[in-house]
Structures are given as structure tokens and as C-alpha cells.
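Only one structure is covered here, and it is reproduced in the block below.
Shown here: the complex without one of its protein chains, the others still in place.
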Amino acid sequence: MAKITIDVKIPQGPLAEKWSNYKAHQKLVNPANKRRLDIIVVGTGLAGASAAASLGELGFNVLNFCIQDSPRRAHSIAAQGGINAAKNYPNDGDSVYRLFYDTLKGGDYRAREANVYRLAEVSNSIIDQCVAQGVPFAREYGGLLDNRSFGGAQVSRTFYAKGQTGQQLLLGAYSALSRQIKKGSVKIYSRYEMLDVVIIEGRARGIIARNLITGKIERFFAHAVVLGTGGYGNAFFLSTNAMGSNCSAAIQAYKKGAYFANPCYAQIHPTCIPVHGEFQSKLTLMSESLRNDGRIWVPKKKEDAEAIRAGKLKPTQIAEEDRDYYLERRYPAFGNLVPRDVASRAAKERCDAGFGVGATGLAVYLDFSSSIERLGQSVVEERYGNLFQMYEKIVDENPYETPMMIYPAIHYTMGGIWVDYELQTSIPGLYAIGEANFSDHGANRLGASALMQGLADGYFVLPYTIQNYLSDQIRVPRISTDAAEFDAAEKAVQDKIEKIMAIKGKRSVDSIHKELGLVMWDFVGMGRTKETLEKALIRIKEIRKEFWSNVFVPGQSTDLNVELEKALRLADFIEIGELMAMDALNREESCGGHFREEYQTEEGEALRQDDKFSYAACWKYSGEGKEPELITEPLEYEFVQRQQRNYKS
Amino acid sequence: MEKLINIKLRVWRQKDAKSKGAFETYKLDNISTDTSFLEMLDILNEQLISERKEPIAFDHDCREGICGMCSLYINGRPHGPDDDVTTCQLHMRKFKDGETITVEPWRSRAFPVIKDLMVNRNAYDQIIQAGGYVSVNTGGVPDANAIPIGKPIADEAMDAASCIGCGACAAACKNGSAMLFVAAKVSQLALLPQGKVETAARAKAMVAKMDELGFGNCTNTGACEAECPKNISISHIARLNREFLVAKLKD
Partner (left out) sequence: MNLFIINSSIGRKLIMSVSGLFLIVFLLVHLTINSLLLFGPEAFQAGCEFMELPIILIMVPVLAAGFVVHILYALWLSYQNMKARGDVAYASGKNSETTSWASKNMLVLGAIVLGFIGLHLAHFWAKMQLQHFIGGTPVEAKDAYELVAMQFRNPVIGVLYILWYGALWFHLTHGFWSALHTVGLNNSVWFNRLKWIGIVLATIICLGFTVITAFFLLGFDKCLHVAC
């Protein structure tokens, strides 16, 4: 079989001119024709809402779908800390190049140079846009915008709105979207779940969606389909994602031929509230911004750690010299602000070595006492008040008085649907934006970069690049949803639903999902080896079998049925779990969020194998029960010299 | 400290929007006080599924108090017996051993029940669509620092903007009024120079939509503020009134 080569469509020219060159030469659609073109946008998070709004403003006819009751509830809303931009307002030496470089380095040199540079380039426009929409970013007393620092950077480039930046940015995008809905250029379908993408003559031409209230399966045509459906972190059951976050849209696209790239790159966020019981349904993130003023430590002496675990000692009783501020010790240059993957692994290392705290021993301290001493409680409260309140409500401890306990948890997935420079997947007419695609973060995402990427894709990239495709589609009339391809897609969806409803086994969806989550965390989690991954692949196959033979979904499919929704999503989490393990097994190196224990330096840092794995791994579906095919997109570094990541000096 | 408690639940069950609903009673034993309220409902649902019954439908998503999806009326209060929280942030440590807990959906003409404890809150989206935005297109906007905004004003706008659109304000209101929700948005955008330009038109359009959708008339009882998980002040309602009346008197 001929090896498939991948056309990434990176424009010619020097790095800094590629995007300008692209925009100068791309094809556009004239206003009269825009009205005749339909675009489906699935998802209303930062990427989906900003794309739908911007495309609506341009004059396209947009159909926008979300599973929640309102587009304002997409999980982007939960992002806390901030959004990066290369504005250099604090005059601390930032620039587009530096943001580009930090992002590429933070991603452990596993992202595309041209994409990342474009991201850094448009970052400033995002801040301008959001301020114009009325996003109330934090300000200095002089009235200008304030910045804070985030992990992996030595400059302050993070704009924020209290600890609710994601909420404010999403509400900004939602307001722009609402304006288009009123204008009629966008039609919103809330409580609808996309269950398949319809391909006609090799192009994406619509979707099949389930009305979650009536259970009715409906068909929608469009000239192009955009997926802004987020990541797949919920494969782990316990994650910082929302309960409804799922990977089903991405998996349907994958099964229809879209490549799935780098599934093994999942980000474990270092500062989450530790797991505390079996009944737990999700993990709550404590923003990375806390690492600006909080210091992370565990006891220096094992006996102190043991006494704390037994409840005999309080953290405030440990003397300063008996505390091990291990991030400051190991990484003097970046200290508590090392990137997330580094901070997470360091926490795991300490806990595995027996220095962990909390009842389970799976926690470290995040301590604000020195900041409260230095700045006063009111300043700390102003910066992080809502996060402290959130912590107290969950844990029932006052973090102003006693240090917070934190532990890493699955948070974000860098992998996703493969896209080219235009954000188009390997299926013509199908696009993926935001966390749903794989493009900009390489093997690890820096803090405050997800919001930047979601909005960059939605406001400033996709609305340009999609026109390059649609300019050829202006003569394509609206295809009737009675077409045979729609029939077939709907029937496949119906069959799948009926199959699940008919199993009538003994296990609830959640019980199987929890089982999958444990396998993922234990074997495909923070530290992976060949053995654990092989074990995971066997276990996931067993779980798939268990699901398809023993799940029980009560109620009717032709009705509002939450268990059925969850079952359909779990079926796809099982698929992505397997892909993650497969990809992690294939990638015999450590990079960013992917840590193969066999590949580490003497100091325990990730050890890349650039000669063998400097590529994006694109998995191509080859049918049910068959191994997917691996296609590689080589990553060439023209402008940046790859190095071992160093946050020590 | 963690304890185990036994509770009785009276939960509103309603098959769909058209059916008549009724309360059903369930018993749950050995619930950890560290469990969140929704996790307790998860446990109940697992129990129902194991008995081959349909689980209770309720809205929830982020489970960290920001998406605004969860919406339960518990023992006479939206989001239950704790202050400044959403239902998902409510924990069982707020309840006593042996307590009977009544769980109802939001009750308001504008929020019809969809199933069990789920209600339809599209009305809030429609109010935002009527004018809860600044009319700018993507691109072509001035530099973010072009217009300085005083910190106190930016902070007050942020306080108003922290609304999560959960609907607790209207659910708590004896008048079924959505004024706090509308005021939070009008106030946020009226405070900021970017939004000020359209304040008059926005206030008129949003209030007209609110009235059209069948929300009640505010009588300043302040129940909305007391139940708002984000603690949004009713002083924003005064600003909305002012902006609205000034706009109308100029017509």
C-alpha cells in the first residue's frame, strides 16, 4: 500500500510573514454568495461560539449546536486563570516571537512552528476584541489592563478577570453569538447532540443530531461542518472536565475518516483538589494562577508526612526548615511556575516517595502564608477570593489559615482531530477548532493558552481559512436531507441506539465508566510504561466487551434519556481510551504530558527521541475491530533550534 | 469531619412537560457528609437503576459552580441551605441525620418543567439576544488599552458580569421576576465605556423582552440577591431602572 503523505498547506515565506501571505492570497467569498452557504458549527465554547458569531457576522448562514440548555454553559466557562497575549504592556520583554517560542518549548517541540507563530501573532487582537465586547478584565488603578504570570513563562502576559477569565471570555463570545441569533444569521440548536457527520462524495455535508428533549433523530445539511467540541479528558471519568464533556463528535469524525492526532498527549494539571472518596463525580481545578503567590511543599521528613496522614500533626506545625519546597529546589529559575507537566510529575514523585500528605497520601500543600504575610489577606483575597471560597466549600477548610491540599488531575487534551494549517481535517469540508483539534500545543499546553487558542481559531483563523474552501462551493445547491447518505447515516445512528437499548444488562453506565477511568489513570496516566500500556489495551478490550454485553439503559430512546446520552458517550470514551494507549505505546519517548518511564534523564526529566518521534502521529480508522493505520506528519523545525527543555536555570 | 448520615428525599417527578408531576419519596442510608448534593443524587440514581427504575433527571454540568446549569430548589431555597453556592457546590454536611429533604424544580411561568427537575431556561437566552451585547463585529476594534477604565468601575462591572444565568433569582422571587438577571447585564455594559453607547436601546429592548416572556414585576424583596450564587447586588437593579426610565423619558 502506498504510504499516505500529508499535505499540511503551510504557506511559503519567512515565519513572521506566513499568515499575512496566506491572507493576502487566499480565496474569498463575496457577500451575496455568503448568504447561500450554510455552515454547521458544533459546540458553543470559546472556539465554537466565536466561530459561529464571526461567520454569522460575515453573512454566512450558520447552524450552531450545543448539548447544554444554553450556549453560555459550554465548559470553556470554567477556565479560571487567564488568557495569554504578547501585548508586552508590562514592558518586561515580551514579544510575538517570545510567546511563540515559549509555547513551542512548553509543548516540548511537538507542535507545528507555523501554527504556533500564527497563534502568537493573533493573540493581541483577541484581547482588543474582548475588551471591545465589554469583557471586564482586571485593571490597574490607572485604568489600564493588569497582567499576571503563568507557568512556563518569565514574563507577565496573562490577562485575567478575577478567577473567572474563561467565563468572561465565553460570555463575550456568547453575547456576540446572541447578537447574530437575533439577526437571524445564526440559528441555535440547544440540547442537541451530534451523533454523526454525513459525508457526500468525500466531503462533509451535514450532521445527524439527537434532540435531547424529544429523543428525535434529526438531519442537518451544510456546505461545511466545523467541530468545536472540546477534548476527551473524561475518558478518565474523574477529570476537571464538565460531566457532559465528551469526545463523541471527534470519534464520529474519526470513524468517517478524519485522522486523530497524538491522542496520548493529555495534560495532567498539577493543582486540583485531591480525590477524597469513591462517590466522587469530578475533580475541581484550582487555577494555575495560584502558583503566582502560593508555594508548593511537602514535609522534608518522612515521619512528619506520616504523622500528618495519621491526623496527628497539622501542616502549620511543621517548621519552615522542615518543609521541602521541591519545585523551588529543583527548578530555581522558574520555581513554582514551571510548566504543568513538570509540576505534576514532581508532585507524583514526592508522593510516590512517601512524602505525600492528606488522608490518602496523594496530596501536596499549596501554601499562601508567606504571600498573606507579604501582601496582606485583602490583596490575596482580591486576587483569588473566589477560588479560596470554592476550595472551602468543597473541603471545609479555610485556606487563609491552613495550606490548600492539591494533587494532579487530568485536565486538557492536546491531542485531537488532525487539522492542516487551515484547520481543515483530512475530510474536505470538515474543520476542527479549539481543544477538539490537535494543532498548537504540542505535547503540553502552557497555562492560559487554551483560551487564546480557542478564540484565535474562532475569531481570527477559521473565518478566513474556511472561505478558501467555500469559494469553490458557491455553486453547490443546498442538498436535500433526503439524500441516501443522510438515510444511511441516520439508520446507523438508530441502529446503534437500538443496540444499546436492547442490551438490558446489569451494569449502569457510570459503573463501567468508572472502571475505564481507573484503567486510564493507573495505566495511561502520569507515568506510562510498555507493560502498563499493554495491560491497558487488554483491559480496555474487556471493558468494551462488558459495555456492549452488560450495560443497562433504563427508559425509552424516544424520550429525554440521560442514561442513553451517557451510554452513547461512554462507547466513544472506550474508543478514545484505546487510541490513547495505542498511541502512547507507539511513542517510545517522553515529551510534555506523555511520560514513558523508560525514557527519562538521570534527574527524572522527560527525554525526547527527536530522531525517531519528531512527528505528529495521525491515526486513520480502518474499520471496526481492526487496528488503525498510523500516518506520520513530520515536524520540521526551520526557525527554532530544538533543545532539552530546561526550567532550572 | 466526615460523618455518615441517613436521609429521606421527597423529589418531584414529572414525565415530561405535559404530564402532571408528583412527589416521590426515597430513602438513602450512609451518605458521607463530604458528598456533594449532586453526588448524593448520583448515588440515588445508581440505586434506582439497580432497581431497574428510571433515574431522576436533573440539570448539571461543570460541578464547580460556574456553568449555571444546576438548578434545584431544596428545602425552600434555590440551591439549598448554603449561601453563595450553586447546587453542585452544596455539600451534605449542611444536612442533619434523619432529615427529610424536599427537592423541586425552579417554579416560574417562564421556566416550564421539561422532565423531573429539569426546566427550560431559554427565556434567559432570549433576553440576552434582545440586546445583552455590545454591537461590535470581529476585528477592527481599537487597542485594548486605548480607553482607560477606572479600577473601581471595572471591578463593579466584573461583579455584575459574574452572573451565571442559573435562574435562581427568578426561582426565589415571589413575583417570578428576572430583574436581577437583566440588571446584571445592563449594569455591566452601562458601566463600561464600550457598552455605554447603546445603554438606552439595550435597557429598553431587554426589559421589553423580559416583560413579553411573562416574568413578574420586581418589588425589591431582595430574595434574588440572597440566593444569587454569585452574590450579585440588587443595586444593579436601581441602575437598570435609572437607565430604563431615562431612556423612556427621552423618547
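Letters A and B mark the chains as written, and numbering starts fresh at 1 in each.
Definition applied: a contact is a pair of C-beta atoms (placed from the backbone, for glycine too) under 8 Å apart; a residue touches a chain by one contact, two chains touch by 3 or more.
If you're wondering where the values come from, they're calculated on a predicted model, not measured in any experiment.
Hidden chain, full complex: it touches shown chains B.
Touch with the chain that is not drawn comes from one residue among B:Leu90, B:Ala110 or B:Val141, which is B:Ala110. The chain omitted from view is touched by exactly one of B:Ile7, B:Met158 or B:Ala172, namely B:Ala172.
Summary of contacts with the chain left out: across B:Ser32, B:Ser71, B:Gln194 or B:Ser233, the touching residue is B:Ser233.
Residues 10, 12, 21, 23, 73-78, 102, 104, 107-112, 156, 172, 174-177, 207-208, 210-211, 214-223, 226-227, 233-235, 237-246, 248-249, 251 of chain B touch the missing chain (whole complex, contact as defined above).
Just so we're on the same page, only the chains that are shown with their structure count from here on.
The distance from the centre of chain A to the centre of chain B, with each centre set as the mean of the Cα atoms, comes to 27 Å.
Those residues of chain B whose C-beta lies close enough to touch chain A in the complex are 16, 32, 34-36, 38-40, 42-43, 46, 48-50, 52-55, 57, 59-69, 82, 84-85, 89, 91, 93, 114-115, 118, 120-122, 124-125, 128-130, 132-139, 141-145, 148-151, 154-155, 157-158, 161-162, 164-165, 188-189, 192, 194-195. Interface of chain A with chain B (complex): residues 50, 53-54, 57, 68-73, 75, 77-78, 87, 89, 125, 127-145, 161-162, 164, 166-168, 171, 174-176, 178-179, 181-182, 188, 190, 213, 242-244, 276-277, 279-282, 284-285, 389-390, 393-394, 396, 459-460, 463, 508, 510-511, 552, 554-555, 559-560, 562-563.
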